[in-house]
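The structure under discussion is supplied below as structure tokens; questions concerning it will follow.
In this view, the complex is presented without one of its protein chains, the others remaining in place.
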Amino acid sequence: MEMAAGTVTQSRSQLPRRPTIDVRSWLVAPAAAVLIIAFIYPVCQFLLRSFSDPVWGLQNFRALIHQPLYMRALTNTLVVSGTVTLFCIVLGYPLAYTIANAGPRLRRLLVFAVLVPFWSSLLVRTFAWMVLLQQTGLINHVLLQLGLIDAPLTLIYNRIGVVIGMVHILLPFMILPLYSVLLRIDPSYTSAAASLGAPPVSSFLRVYLPLSLPGVLTGTLLVFVIGLGYFITPALLGGPGDTMIAQIIAMEVGDFGRWGIAGAVALVLLLGTSVIFVLVQRLTTPR
Amino acid sequence: MTSPILELRDVSKGYGSHIAVADLSLQLAKGEFLSLLGPSGSGKTTTLMMIAGLLHPDAGEILVEQRPITSLPPYKRNIGVVFQNYALFPHMTVAKNIAFPLTMRGISRDEVATRVHRALELVGLPGHGGRYPRQLSGGQQQRVALARAMVFEPPILLMDEPLGALDKKLREQMQLEIKRLHRELGMSIIYVTHDQEEALVMSDRIAVFDFGRLQQIGSPTQLYDRPATRFVAEFIGESNIFSGTVSATADGFSVLESAGARLRALASAPLPAGSRSVVSIRPERIALQAGDTPAGMENTICGSVSEVVYLGRSRKYVVRTDSGHEVTCLQQATSGSEPGFELGASVSLSWRPEDASLLPDTATN
Partner (left out) sequence: MTATPMHSGHWWTIVRIAVCALIVVYLIAPMIIVLIISVSSAPFLTFPPPGFSLQWYRKLFSDPDWLDSLITSVQIMLPTGIIATAFGTAAAFGIARGRFPGAAIISSVLMAPLVVPVIITAAALYGLFGGLGLNGTLGGFILAHTVLTIPYVAATVLAALRVLDEQLEKAALTLGATYWSAFWRVVFPLILPAILSGFLFAMIISFDELVVSLFISSPILRPVTVKMWSDIRGDVNPTISAIGSLIFLFSLVVLLAESLLRGRWREGGPDLASTEGPIQ
């Protein structure tokens, strides 16, 4: 009957150096280099110009607060993005729910239907809406034919057009994360609720909906944050009173060369985006 | 042991402040089936991985046939490994999986085909070569993993809890299969498991681990009848543990004073009088008799039955002693015997001193 001999001899033998650990780490170098030189550096430089251009100081930020143009753009952006997000939740949830509860074939079909616009070029889709929303476009045409309206509606170059267009483009960003969360909700929870006497509506509101919230939050975050930085769709479908932050940046840099103001606006946008990201991370992680 | 095929000398491995394996020395004889047994985290898989070459010891040496292999990379060690989740290459057919080690060794294609065919027959899966792993059941995948690890005829085979994912019936079947292969092929096997029954069934010797340390190594009988530590006594099979103080030692036996009772037990490592210790006795070694016995006799305790569990071929009684201790007893049902004791019956328990072991009181939990 042997027992562990507790000798403390440290007989270190020749340990081979595992040949690949250090080598493998260097694989990140090319990508990291490109991103640091051609992304991190220029972005930081650009943002810094908000403090240094044309002279050192906070004048750009003061201009942001005092000049109505910028504040209006900021409020526009928040309002539009918020509205779009709300619509996406309202329209996206039922579709995500249907996808999650459909049989495999229907599900694949529906997800494909969501993916097709998702993968189409943003520009092409916005252009499609330009065609559809015009005074002589399809939507007005159909509404006139059906006798629902007497004169064509102005659906473009205003907020309605921007919202319709942006909801169309951002809806997949809500549906896709949401449906994958819904898929994972264990059916035994709702079965248990039913066995305990909960009618379907109650069961949905008290059991299913709370379980789906992380997915809703993720989708909301994605849609809202992306919407904040949107440029193409508001530019093409919106009117002069609907200018959003991204357009301001483009204008200041492209047309006026006012890097300081542009940098300040960009900094505000980036900070807002980051704060929201972190907030939602905090809200969804402890689950 | 003359010329062990595998030897570990003072092997240690730690991760930061956590010690996975501490000063481990053991030997594997040629053709032996050795199990590494212990709870999760006790260091058995770490030990296995060090033997395979996938982990490096912080200290110590590993020798195969007297030659040190500690600095050899895994692909030069010629040791077969069956992984816990089988690790079958999903993009290769069963035949290609099994052929892989032969291809690595540059064996001719005809020879490879023959040996793969033979390996499949050996594990009972003839004709399955063209299938992909995902098309096979768990038990079949396990057998392919086994075939792949054996086909290049390694002198040593390591198995890391290979039957953990299988259901009970299948597991028992595979245990016999593996034993059969062991006998037929005469391989030296190290088998990691946390299931003590499995270890008892399959092994020539068992090495019990806890917290990275080897607690005891010996044959199943040795470990069962003569556990060396409290941990081993409780981990393998069931044990009743009585704590108390040593009062006397003579002729290889010691007497323990525990809650008013005097218990005489076999003491392999004698302890000085006055030291705290425990006595361990297996449930099936305890004899029950109705009624009280005169006080003062050794290895005798009185109590009343608090639970009866009918197990078919035996009955398990939980007896609460006068001092509040609960003792588990197992009594075989012999034909035409007493109907057994009822709940609340007064009984006295007794056993022979040779059946009890005196152990150091090192409760590791």
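Going by the order they are written in, the chains are A and B; count residues from 1 in each one.
Note that in this section a residue touches a chain if its C-beta (ideal position, glycine included) is under 8 Å from a C-beta of that chain, and two chains touch if they have at least 3 such contacts.
What you see is a predicted model, and the numbers here were worked out from it, not measured in a lab.
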Touching the absent chain when the full complex is considered, from B:F100, B:Y224 or B:F242: B:F100
Residue in contact with the excluded chain [from A:G57, A:P94, A:P210 or A:G241]: A:P94
Candidate in contact with the missing chain, chosen from B:L28, B:M50, B:I79 or B:L163: B:I79
Subunit A residues that touch the omitted chain in the full complex: 19-22, 24-32, 34-36, 38-43, 45-47, 49, 91, 94-95, 97-98, 100-102, 104, 107-108, 110-125, 127-132, 134, 136-138, 141, 168, 171-173, 176-177, 180, 182-183, 185-187, 189-191, 193-194, 200-201, 203-204, 207-208, 222, 226, 228-229, 231-232, 236, 245-246, 249-250, 253-254, 259, 262, 266, 269-270, 273-274, 277
In subunit B, positions touching the absent partner: 52-54, 73-75, 77-81, 83-85, 87-91, 100-101, 104-105, 148-149, 152
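As a working rule, only the chains that are shown with their structure count from here on.
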Distance from subunit B to subunit A - Cα centre to Cα centre, in angstrom: 55
